[in-house]
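Here the complex is missing one protein chain, while the rest keep their positions.
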Amino acid sequence: MIVSMKTGATKEEIDTVVEKVHSYGWDVQMNVGTEKTVIAVLGSNTGQVSTDIFAVLSGVDTVTRIMKPYKLASREVKAQDSLVSINGIEIGGKRIVVMAGPCAVESEEQLMEAAEVVKDAGASILRGGAFKPRTSPFSFQGLEKKGLELLRKVKEKYGLPVVTEIVDARDVSMVGDAADILQVGSRNMQNFTLLTAIGKSKRPVVLKRGFSCTVTEWLTAADYLLAEGNTGVILCERGIRTFEDSVRFSLDIASIPVIKQSSHLPVIVDPSHAAGHYSLVPSIAKAAIAAGADGLLIEVHPKPEEALVDGLQSLTPANFARLMKELRLVAESVGRYIQ
Amino acid sequence: MIVSMKTGATKEEIDTVVEKVHSYGWDVQMNVGTEKTVIAVLGSNTGQVSTDIFAVLSGVDTVTRIMKPYKLASREVKAQDSLVSINGIEIGGKRIVVMAGPCAVESEEQLMEAAEVVKDAGASILRGGAFKPRTSPFSFQGLEKKGLELLRKVKEKYGLPVVTEIVDARDVSMVGDAADILQVGSRNMQNFTLLTAIGKSKRPVVLKRGFSCTVTEWLTAADYLLAEGNTGVILCERGIRTFEDSVRFSLDIASIPVIKQSSHLPVIVDPSHAAGHYSLVPSIAKAAIAAGADGLLIEVHPKPEEALVDGLQSLTPANFARLMKELRLVAESVGRYIQ
Amino acid sequence: MIVSMKTGATKEEIDTVVEKVHSYGWDVQMNVGTEKTVIAVLGSNTGQVSTDIFAVLSGVDTVTRIMKPYKLASREVKAQDSLVSINGIEIGGKRIVVMAGPCAVESEEQLMEAAEVVKDAGASILRGGAFKPRTSPFSFQGLEKKGLELLRKVKEKYGLPVVTEIVDARDVSMVGDAADILQVGSRNMQNFTLLTAIGKSKRPVVLKRGFSCTVTEWLTAADYLLAEGNTGVILCERGIRTFEDSVRFSLDIASIPVIKQSSHLPVIVDPSHAAGHYSLVPSIAKAAIAAGADGLLIEVHPKPEEALVDGLQSLTPANFARLMKELRLVAESVGRYIQ
Partner (left out) sequence: MIVSMKTGATKEEIDTVVEKVHSYGWDVQMNVGTEKTVIAVLGSNTGQVSTDIFAVLSGVDTVTRIMKPYKLASREVKAQDSLVSINGIEIGGKRIVVMAGPCAVESEEQLMEAAEVVKDAGASILRGGAFKPRTSPFSFQGLEKKGLELLRKVKEKYGLPVVTEIVDARDVSMVGDAADILQVGSRNMQNFTLLTAIGKSKRPVVLKRGFSCTVTEWLTAADYLLAEGNTGVILCERGIRTFEDSVRFSLDIASIPVIKQSSHLPVIVDPSHAAGHYSLVPSIAKAAIAAGADGLLIEVHPKPEEALVDGLQSLTPANFARLMKELRLVAESVGRYIQ
């Protein structure tokens, strides 16, 4: 951290800052300029401490963080790419992994049909929500336990690993026993109670980006999972909230190379929730692969016009099959492949 | 809802929309223009249903919501202002209620001193966090159970009601027994698991606005509390995330009159978390009262320079006492009072 | 500026940075830590130079600006509040100045009626647009030259100084001869061609904040006016673009104390364009005064329902008169007055 003193700060004020630095066990180096004194705080864990501890002191002008607040998710701690393996499917390597399926599990028939079409088209993991965090309490909240049973059934029948959302820290075992990957939704990215419980469970997890969280906050949230020893963390960009109103959320395409530089964790993209409209999904999906994403999470519904949740952003089976062909070409053009 | 068909939509496409409307038990009125057909969907609960159910149908151009998605929080359901009473202190009436105290409970000494100074200056409720949802797992997370005990102690000694944050649905009874008001933090505004648990408990609750949630989403989240029969809901504006970087969050001052028009719920303002710097707190606090807020939630620390959390945005006892005097004058200028 | 080198940066890389610093005539102070080298760049005009000049060098990790990019608008250059005097009306002192009138000049009758009602209610400056920068080329663009003539007429009759918008650098003399204050609209805040022309003219100017510009960028834009020797600069906060959709723009109430700390320039508030709806204007206007604004710019129309532009956000004469009474009380509560 860099503590810049106000013009005219007294010796006493400067000494107080220095004492505070020492009280944390850190070192200090002083820059006494003609106008301003600037104090560099040197220590390996300054990133985890609030700048406030200095900013609040008398005579201090600004405090600037040099170290990042996240630690375990950073490339500085682990230089090599992390691979997350799900039933032999490796996420984070050359292979691009497509997870697809309906937003919500609605019925056995719907889920089975969805599994069949996404498997045929080349998806390797099935998505489907049993617990749906809905904006209004009067909306359909998912089939809950019955939905989990259907996920177990479909897994057995089609041999597809399953990813499903978890919304309650008390449900980690129950949901984790039915699914291969737990999904933390955008609205729960900073639900630290939930993250800690999933961290302890060591189960693979897709951590969706909070729709108004910076990449730095996202990686710091990942630290909650990693700090409990869970190494199966997959990040998922799904669009951020901006002023633009032609889409539900603005997909932050630059977050992919930013994460690849800053973190060792694999990152996938959900084009469906960002777009909010099926007709925009293919362009965004192709862009994600071209930008370096390790996978996709796409909503596919056998009959979008009958979907209980998010039908407008779901691809039909035919559209999904066509997209998968196009994605294969884009993946190859950047030196990767879809199995 | 208004369903606008594309130019050239077929009779079949229009009929499908009409059938879907009827399947929900709603009525339809048709506007057959020279270029476009527009279908008005008439029903009292169309606000709680996604526009997707029509937007996904063939031939549909746009679907526009006329009804708001929230219901129980709206003035249409309850025209009169709701009053929330805490130990005889009424929130939502002429009296402006100031809740003040440290961000985090740090020690018995700190809490007792804080209680004394805020009570002396005229605050009527004490704030103090025992559970702190921190961005990084390596930051101080609060004294937890020990913090709750201290809150119980200080309440007894000073006779001040207490508001404290809750972060885990499993803790409703434990935290609720120590505090008079539960506080749901910004990052948990859409933690529906937590909201439902608090709703069932019927305990008074301060629902902070998610820093990237619209007023509409905020009132819809309040519906989760109200739907369980909890009538003690107090909204709290605490700033939204914008591009402006001179403050931590941009206080949305217009949200106060917007809520007063749309909802019967009382609304208070937290100037401390919005500002992020104590020197900005007085201006924002006065603006909030002038704009019609029913109360304030202000961070005060006996020694901000030693605070473990958010010291920079905490007022000193002297600054808080001065602000309270100024606030009294502003309150009177808009026909209200601080006791 | 603080240049933080990457872990493992070579001596050569560090030397290149130091040379670059010296090439600008600045001094350097080195912090050689165990992990990282941090270089402090010391010079009085580092704020006006891009951080890129160092960030682009090999081995550099991050570059952090300590000095602000604006200069003439800052309190460091001029500690005392600047007062702008318009026909004896001082803006920036204890008196709060209200500028009011229609969004657009529509006809002689409309303008005269507006002038009469705003003067009667206590406004001291008349607003009215002759040139209207409209989003669509097919919308009403203002009466242009004819509008300027009407402004000249109304000034003579009512003795009210006039503020009006300017959109073209070629019109500075023409608009300046008809009006007492030039207004630069939000969309032109970074039209540096226009700012330079107005700067050279030395005419008083209201500089509206760009709806997506930071306070820092706003003050840096003011530097364009000040750099040409124009000292009659009045800032105007009018709302910023955010995700919130219940208002047209979110009024950034905290910008007022932020500017009062950082700059010597007076700042007024336009609640009408922020709100977008007349019913929200009074709350925002009162909040602005309570927060420390030096004046208000309010839209008033004799018959809002017949307005050609922005009728929805215009107050009726009766509502404006009522608001002025309320504003007087709020102004007094913070130690100021409206004449």
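Couple of notes before you dig in:
When the chains are written out, they are named A, B and C in that same order, and each has its own residue count from 1.
Just so we're on the same page, contacts are C-beta pairs under 8 Å (C-beta built on N, C-alpha and C of every residue); 3 or more make two chains touch, one makes a residue touch a chain.
Quick caveat: nothing in here was measured; it's all calculated off a predicted structure.
Interface note for the absent chain: among C:His22, C:Arg187 or C:Lys325, the touching residue is C:Arg187. The residue from A:Ser212, A:Asn230 or A:Ser314 that touches the chain not shown here is A:Ser212.
Contact with the omitted chain, checked across A:Leu83, A:Ala287 or A:Ala321, is made by A:Ala287. Across C:Val28, C:Leu83, C:Ala169 or C:Ala321, the single residue that touches the chain missing here is C:Ala169.
Although one chain is hidden here, its contacts on chain A can still be listed: residues 212, 214-216, 240, 242-247, 250-258, 260-262, 274-275, 279-280, 282-284, 286-292, 326, 329-330, 332-334. Against the chain not displayed here, chain C makes contact via residues 45, 48-50, 52-53, 55-58, 69-71, 133-139, 167-170, 187-188, 190-193, 196, 210-212, 217, 220-221, 223-224, 227, 241, 277, 304-305, 307, 309-314.
Seen across the whole complex, the unshown chain contacts chain B at 2, 4, 7, 27, 29, 31-36, 38, 40, 42, 44, 62, 64, 66, 76, 241-243, 245.
In the analysis below, only the chains that are shown with their structure count from here on.
In terms of the distance between Cα centroids, chain B is separated most widely from C. One simple way to say how far apart two chains are is to compare their mean CA positions; for chain A and chain B this gives 26 Å. A separation of 31 Å divides the Cα centre of chain B from that of chain C. Centroid to centroid, with C-alpha atoms defining each point, chain A and chain C lie 38 Å apart. For chain A, the set of residues that touch two or more other chains comprises 241.
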